[in-house]
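There's a structure below that I have some questions on.
The other protein chains are all here in position, but one chain of the complex has been omitted.
Up next is chain A:
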Amino acid sequence: MTAQPRPVALLAAAPSFDLDRVLAGIDTMAAQKPVAAQIVSVANSDDTSARVLADILAADVALASRVMKLANSAYFGMRGRVTTLQFAVTVVGFTTVRTMATVALTDLDDESRLPENFWASTTSVALAASLLATRFGERPQDTLCLGLLAQVGVALLHHNDPDGYRELLAQESSFPGRRAAEVRRYGISGMRLTGVALEQWGFPHSMVGPLTVVDDRSSSDGALLRVAFEVAARLTEPGYEAVDVAQLTDGQLREDAVGPVLEQVAQGAEELRRAMLDN
């Protein structure tokens, strides 16, 4: 009897995949989109002002209009009152501007080059993280951005191995399962790759740190992101079997707090997706 190779075994390694090439790509991206790269590098320095960022942003019409669109979106509740780029930067905050520049830098704004449902799950993770941030002593703005960028690494893996990643996705629908499969196939999880990229671009370690410990249930630093992925999974994965958030957070959060968050995320995710992208 001939043993059939298991799919996992098939995914265990991707000889054609070169992590060095992926990592090198992170550097070349910056060269291709200098405005976005400049925003990424200066946005969070202490002496940055809305005027400085707006002046830089003005050179990239697509990115600037996206920031304006986001500032006037329901997420910030300003109802069309944001009419200048500088005020838009003030409203969305510097970290968000930096996040949007990162999105542009990594081609995340082109949905055709991303895994299926990438933005639906990304905005859900981001909104959930932002809504629960204060429960975990975090700043909502930072956690929104972390959520938006958490899957940058996934996108990078997908860019470099579209067919392989699609196959991986088909076999592992849950977030943690997918991360494990990524490690098996690429030697690194998408989330870990995100951490490397963000750190390389100078995002603060306090923001990047949770990415490395998201699958370590004993780590309280990863708890918020774990819950955010749990909320996103409940909303975006058909037939998903919910995990008790108390287990995910070592009792820091209870199930009864999740209801209103699920509701708000369900309402706001699509709007946020539209604001982040051009269409």
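Just so we're on the same page, a residue touches a chain if its C-beta (ideal position, glycine included) is under 8 Å from a C-beta of that chain, and two chains touch if they have at least 3 such contacts; residues count from 1.
What we mean here is this: contacts and distances are computed from a predicted model.
A single chain of the complex does not appear, and UniProt lists its protein name as "Diguanylate cyclase/phosphodiesterase with PAS/PAC sensor(S)", one of "ATP synthase subunit a", "Diguanylate cyclase/phosphodiesterase with PAS/PAC sensor(S)", "Peptide/nickel transport system ATP-binding protein" or "protein-glutamate O-methyltransferase". Of the listed residues A:Thr96, A:Thr236 or A:Thr249, the one in contact with the hidden chain in the full complex is A:Thr96.
Taking the complete complex into account, A:Arg192 is the one of A:His158, A:Arg192 or A:Arg273 that touches the chain left out. Although one chain is hidden here, its contacts on chain A can still be listed: residues 19-20, 23-24, 27, 44-48, 50, 71, 74-79, 81-82, 87, 89-96, 130-131, 133-134, 139-141, 183, 187-188, 192, 196, 199-200, 205, 208-209, 212, 257, 260-261, 264.
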